[in-house]
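Removed: one protein chain of the complex. Kept in place: all other protein chains.
The block that comes next holds subunit A.
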């Protein structure tokens, strides 16, 4: 029995040394041994092979390769067209308005359609894949195709859960521990120039380790547009991992609420080595206080650029929701960044209503990998006479355009919020003008 434990301990030590030397050290210093590249190439080839197999298997059946999330197919007819059709069954009366009892059918149907499915909430479920990527979680409708595919799938499960997951968890733990220790250590130093340089080094190293902990392959584009000190970096938000992705390539000051527990420990440690902007829960309500603190941070040119996600919530990376205007009122230079994940290798979207943070991270660690593209866009300034909302929309369009995402007009907060009366009035106006005709124009304004 003792031999067994001795052996197990020895194996564990070898494992740790391997991990540290082959993965951590290269990660920390930014060069690569090519292991992950090889892994990615094999992975891509396997997935391509799987896709071909599935497509062949489906060739007999009719397969609509639609990448939509939809449960229902909506009629696209406008209000006018549909109500016209309903009225066709009888002639228009000379007096008393053009109303029929069947008018309500149109509105009822639209109402029920929106209960079953609506455009806004579709953005808060994970994107469906056109072809299966050998992960159980993306497996909705796919059936048995062939023995080989099943074997590869089984092998995939083994590799992901037994080999990759422990590896990644080890790396993540090492990364976070090092972050806490390193930043606290740097925080003890007096304020020399060395301190800033060291703090940046520590931060970047830890984030690189964490990135390896997720098998993240990140492609940065247009690095000449990287955010500078004294500016605000805005990006679209898909998951908390966005922070790791962006911080792999530079140091940012974070903004957020003070949390308890593990997050709180991290936050306090990070603040020791370089200034971040953490708010107490009560302070978040006071918009002036928030704006003032952000402004102070931005005006101090020695402080790092602030990283903000103006959507305010996680979205599923197919579109960009409306930006909250708070960060655009400060008057600083805005550096937009677009982040787009490749869903083939793993779904990065954090559905906070479905998964807790821990189960989300575990899902991330048992995916194949995380591949994403980051585009740095040229800096934007608020123009003369432009209000914050308009500026925010301009930035949002730029990000959506670059990332290939849909530029939505809806507010991210609408996941759970009620809508304004004015939109209902629009519908009422349109309907009334159909019923009462020209008479209503004298009343409506």
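Convention: a residue touches a chain if its C-beta (ideal position, glycine included) is under 8 Å from a C-beta of that chain, and two chains touch if they have at least 3 such contacts; residues count from 1.
Basically, contacts and distances are computed from a predicted model.
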| item | value |
| --- | --- |
| Hidden subunit of the complex - UniProt protein name among "Dynein regulatory complex subunit 7", "Ragulator complex protein lamtor2", "EF-hand domain-containing protein" or "V-ATPase proteolipid subunit C-like domain-containing protein" | "EF-hand domain-containing protein" |
| Sole contact to the chain not displayed, among A:48, A:84, A:117 or A:286 | A:117 |
| Chain not shown: contacting residue from A:7, A:105 or A:161 | A:105 |
| Touching residues (missing chain, whole complex) on subunit A | 70-73, 75, 82, 85-86, 89-90, 93, 95-97, 99-121, 125, 139, 141-144, 150, 153, 353, 410, 414, 416-419, 423-429, 431-433, 435-436, 439-440, 443-444 |
